[in-house]
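Only one protein chain is missing from this complex, and each of the others stays in its spot.
The block that comes next holds subunit A.
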Amino acid sequence: MTVQAEAVTADLFRLERVALAVRENVLAIGAGPIGTHVGGSLSATDILVALYFDVLRVRPDEPRWDDRDHFILSKGHASAALYATLAERGFISRDELVTYGRATGRLMAHPTLSVPGVEFATGALGHGLSLGVGLALAAQRALRPNRVFVVLGDGELQEGSVWEAAMSAAHLGVGNLTAIVDRNRLQINGSTEDRMALEPLTDKWRAFGWDVSTVDGHDFAELVPALRDAPGGGRPSVIIADTVKGRGVRHLEHRKQGHFAKLSPEAYERALAALRAVA
């Protein structure tokens, strides 16, 4: 192995370790008083970790730094993964995660402005990409360096507003905007293709004027370069990240039942053991 390749491997190993910590905390939140959207948090975890630990130019101690890259979790129901990632990155403390959903805390089940690092309250699906277009446009016109990354659910793409945003992004030529689709192939009622088919998905985005790439959303060796290379040029980019709902916990994977879960103490132990067994 070359020195360079070794460095890359070490870095991927570091991301894997962070992702494991995030997933453990997603499960801990799921075992809390109100449960959480476990499945979609686990499918988005590696995307969030790659962004926050390799790609985004952000300052945890100065969340509103002018030159920051913007991040919007349009599928706001994956708040557990976002909060756990923000905690690993130092925006909030890890200890705060146990306050999720409690009246004494500030962590709601969808992201709110009271959490450092959150720029928009999301949770009503179909808003994030439009917000991303606005941020990207502001930076572009002001000749500022900010880049914008938006994570969308695949079921979320059924909202018509997503396609209004997509059309406008291409028309306005906001090359500093990157969308990442968490393509876990499930929504609440079942498989996206059975309920309201999205395919051919790459063709749709291409037809709307976007640069499109497809990656394994759980392989940092694919995710990281794709995210690094996406921004730039005259067109917005979308990365279709093939993911697994419930990723990391074998008995929750690919299951619509894992969309939302309130884990009993036994279910939590079982899920944690399953997660660590494959890590």
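We take it that a residue touches a chain if its C-beta (ideal position, glycine included) is under 8 Å from a C-beta of that chain, and two chains touch if they have at least 3 such contacts; residues count from 1.
Just so it is clear, contacts and distances are computed from a predicted model.
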| item | value |
| --- | --- |
| Among "Cytochrome c1", "Transketolase", "3-isopropylmalate dehydratase" or "Branched-chain amino acid transport system ATP-binding protein", UniProt-listed name of the chain not shown | "Transketolase" |
| Which residue of A:26, A:125, A:151 or A:271 touches the chain not shown here | A:125 |
| Contact with the hidden chain (one of A:7, A:196 or A:221) | A:196 |
| Listed residues A:30, A:76, A:134 or A:175, member touching the removed chain | A:76 |
| Residue among A:107, A:170 or A:271 touching the omitted chain | A:107 |
| Contacts of subunit A with the absent chain, listed as residue ranges | 34, 76, 100-103, 105-110, 112, 114, 121-126, 155-156, 158-160, 187-190, 195-196, 259 |
